[in-house]
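What follows is a short report on a single structure.
Missing here is one protein chain; the remaining ones are kept as they sit in the complex.
The block that comes next holds chain A.
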Amino acid sequence: MRNKTSLIFFFLIVFQISNVFAQEKTVTGTVLVARDGMPLPGVNVLIQDSNRGTITDMDGNYSIAVESGDVLVFSSVGFQTVERTVGDQNVIDVRLEMNLQNLDEVVVTALGISREKKSLGYATQEVEGENLNLTNEQNVLGSLSGRIAGVQVTGASGASMGGTQKIKIRGVNSISGGDQPLIVVDGTPISNANFSESAGADFGNLGQDVNPNDIESVNVLKGPAASALYGIRGQYGVIMITTKSGQKGMKDINVQLNSSFTIERAANFMPLQNMYGGGSSQEFSTLPNGDPYVAMGVDESWGPRMDGTPVRHAWSFYPQDPGYGELAPFSPQPDNIEDYYETGYNLNNGVTVSGGNENTAYRLSINDTRIEGVEPNTYLNRNNVGLDASLDLTDNLTVSSNINYATNDAQRPSQGSESGAGYLVQWFQRNIDMNRLRNYQYDDGTFQHWNLRSPSSETGEITNFDPLYWNNPFFEAYENTSNDRRDRFFGNIGLTYNVLPSLELRAFVRSDMYTQNIESRSAFGGTGLPGFSIGKYQNREMNYEFLAVYDRTFGDISVNATLGGNIFDRRYSYLYQSTVGGLSTPGYYNIEASIDRPEVTNYLLRKQIRSGFGMLSLGYRDTYFVDASIRNDNSSTLPEDNNSYWYPSISGSFVFSELVDWDLLSFGKLRASYAQAGSDLSPYQTTMAFGVGTVYDGTNTLTVPNNLNNPDIEPSFAHSYEAGFDLRFFNSRLGLDFTYYEQKNENQIISLDVSGASGYSSSIINAGLIENKGFELSVNAVPVQTDNFSWESVFNINRNESMVVELHPDIDVYTYGSTTYSSVTSYLNSYEGKPFGSLVGQAYQRDEATGQILLGADNMPLYTDATHDFGSVLPDFNGGFQNTFRFGNFSLAAMIDFQGGGQFFSRSKMLAVRTGQDPVTVATNSNGMNVRDPLEEGGGVEVSGISAETGEPVTAFVDARSYYRNVVGRRIYEEWLFDASYVKLREVRLGYNFGQNLMERLPFEAVNVALIARNPVMIWQEAPEGIDPSEISTGSQSISWYESGQLRSVRSIGVNLNITF
């Protein structure tokens, strides 16, 4: 390749010289990329109908001798060719449009093997890095949302600063829900582990350690067909990230600077009532002197009307408070929750240097991200350094290396209804002035809280200032901190040897290693015992890979064959310690300070998979293609007798546009494939081990574990079938890509919940058959394309149905998860014969004939036990819509993603109602009275239904507090299920390229400035305001089915500056 280029170069120069004498004038100019105004080197500039031409230099400049009337043809691979007729002008600047649908598009497939896209018999979809990274998402994997048909992303709020972004490809493929795709960066599989739990800090998934600015493209291999070559780990799809690299022969050093700054605001607050304040009764309690006081022991808003009555607030009981002893109005604080949040910012700076010469190419990138969160005292600092280099040792032998270093240092807010500020919507008083709580610590070192015991009825003073159930949220933010830090290296080093022109041997060592530290503190002076925990988690994953790739064309027949082997070796260990019984010294956060024997766990995990595989693909006349592969995996985690297994795949494609001659159709392809993928399980699940119990006064206790391991486990297999077509019309300005697929996941290895009376809660078994069916449609269009204006549009949609066909001979329910609050449990179950993932819980009891709600003797609704099936939580469809407009130097890009169907249970909403904060608890009833007014005065909530006793219809008024607090807001989950449909404007970018004229006067080659907005608006959602259905990822849970103390949504707006030197 290199030689060829130099050769062309050489000839062009020769031609240029030889034509010096024939010239009439010299035209110069610059060729720019239309999209971003960046100079485009290496463009062929030819005079039509001649053999004369030149190419543009590193700065996109060219100079050519022409005669008037000549037609200049500007062409470059990946761009649309442009023709210009030479007139009087001496300068001809040209902007080249990217070729949206390059017919000879080359895609990187499994194991980094480049293939022509048209030869593939299965679906893949690619996004360019620049499209992915419109607005610097905190967790780059979140940017995939809506951009690829068949990929569903459930995110976390921006307040988490890089929180969990869960990715599902083609629905749920595993009963246990643990079907995350494999993430591969430049051929190196990297860990996408997640250390978060369903509450507490959301540390996010580790895949985000990839520097977004390094990403050249992301290619998603959707089914096992595409990923058969990754074996077990590719079973649920592969996200292949290709990073940018330097180019040989660049000569010049190219330096790019990318900076962005955004400000971030918390948003989407739940509307709350502003009529009644804290307490459980509408009368104030009074001090011995007759002064009324706020019911500080009650973390609910069922108290007196907030009519401005002067009362003693919690702060007035602190002798060290300047307002000690004072009365202040009992009035609503409509913005008290908003007041807790701050304006955050996100500052991102990146520099890349790339270059190369005859036999080397390199690219170095450095990136620094600093985020201050919208929750007080939260931050994330992230640094990425990447080095990609290759060196030709000889003509045939190349050594290459790609090394990435990432570090994250964060202090994150807690999510969940029981920690951090998540409780404010749920257990709080509408009369509390947040600004009064802001100075949470008095000068004497004591802390100010709001949730206190009532004052003594004798003295009117509070003597015990220990907070009851909740801390001052600022105390939480500044004293009960959670810190995490991660250092990570991943990358590879490899040799590529061209034995023959058509045979290449590659040997790579790939590695991903990280150390994750997590610390958390509970301070003296808050609720519960002070404590400290620290964990250090280390992972090292090595892949030793060998490949032989044979690629040759014999006449009409092309052959591509690969033979390879891989050894995967993982070693993971951690040491976790936590204090027990409190800390010996305030402020001394160390395990040494544990009052009682601390909890200590050290853990080691080892796993190996050895694999061999082969693949053969044949093409005939660029029209018919067939691929076949076979793989053998040996996993150390399976029982010895069952640990080796083979699985094949076959696919074919037919480029029928080669055979038909229809001008409108630029390209047409049919494809079909069948593939198997085998799967193993986590280590240590085939032999018995005992649990270690508490040590009682020197006596060790051991216990039989709750999960029963299984020495007879077998590998499980997924069978997938897919078929689809790829059509492009009107010179590729309209493209349609459609895939239909079916996947049968058989004999899955799951931990099945069994009757606890068996002595175990669950058992590792082979069970089940899940069937997934669905389609994916991707439409690409360029409705308008002129020199000055263009409009590009990409629309993706997919629909997936997951059905549990079989489970177990004796048990037909699989419980994926459950959540309990106030002794009421709800479940996510899968029932044999039903769609995957039913939300199950307590519903209204209903009259069979009329469907009306049954009421008890006290006219309160009756409820079922927690076995009512509310249907699947999975969405019916989801997708995205991206539009890019270019007008002169301006460009506007907007990304919308959407989801239809699906549902979730919202504990935040339920508790907001239960604790009297929700507006429904102060509604006006049909008597024109407030529902909180006494029943005898016409107040109360109107309920109608059928009396369970008499069978007669009943309409009655019931006490609002009992109704919402003890019945509906506590026990009837049916009320708190919400449809998860939404349409969200996820990203907007308005960019401007400074003109070439300006650049000539500045020391830059190109400058692009953009206004960017992340998550600017939720266009529509079915669920009530205050809950974001697109951000219900609950820590590391692989299926999102309930929301509990979700972090507030974050809207960001800012600027981005991109400079090339």
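We adopt the following convention: a residue touches a chain if its C-beta (ideal position, glycine included) is under 8 Å from a C-beta of that chain, and two chains touch if they have at least 3 such contacts; residues count from 1.
Note that contacts and distances are computed from a predicted model.
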* Structure fact -> Matching the hidden chain's UniProt record against "NADH-quinone oxidoreductase subunit D", "3-oxoacyl-[acyl-carrier-protein] synthase-1", "Starch-binding associating with outer membrane" or "Small RNA 2'-O-methyltransferase" returns "Starch-binding associating with outer membrane"
* To do: For the chain that's not shown, point to the residue among A:77, A:393, A:689 or A:784 touching it.
  => A:689
* To do: Kindly state which of the options A:587, A:648, A:759 or A:783 is in contact with the chain not pictured.
  => A:759
* Which of A:275, A:493, A:542 or A:567 contacts the chain that the document leaves out -> A:567
* Of A:468, A:493, A:616 or A:1053, the one touching the omitted chain in the full complex -> A:468
* Structure fact -> Given A:394, A:699 or A:926, the correct residue touching the omitted chain is A:699
* **Contacts of chain A with the absent chain, listed as residue ranges** => 280-281, 283, 285, 297-298, 453-454, 456-458, 466-469, 499, 505, 527-529, 546, 548, 563-565, 567, 580-582, 595-597, 601-604, 606-608, 610-612, 632, 634, 636-637, 640, 643-644, 683-684, 686-697, 699-706, 708, 710, 753-761, 763, 810-813, 815, 822-825, 827, 829, 857-858, 863, 865-867, 961-962, 966, 970-971
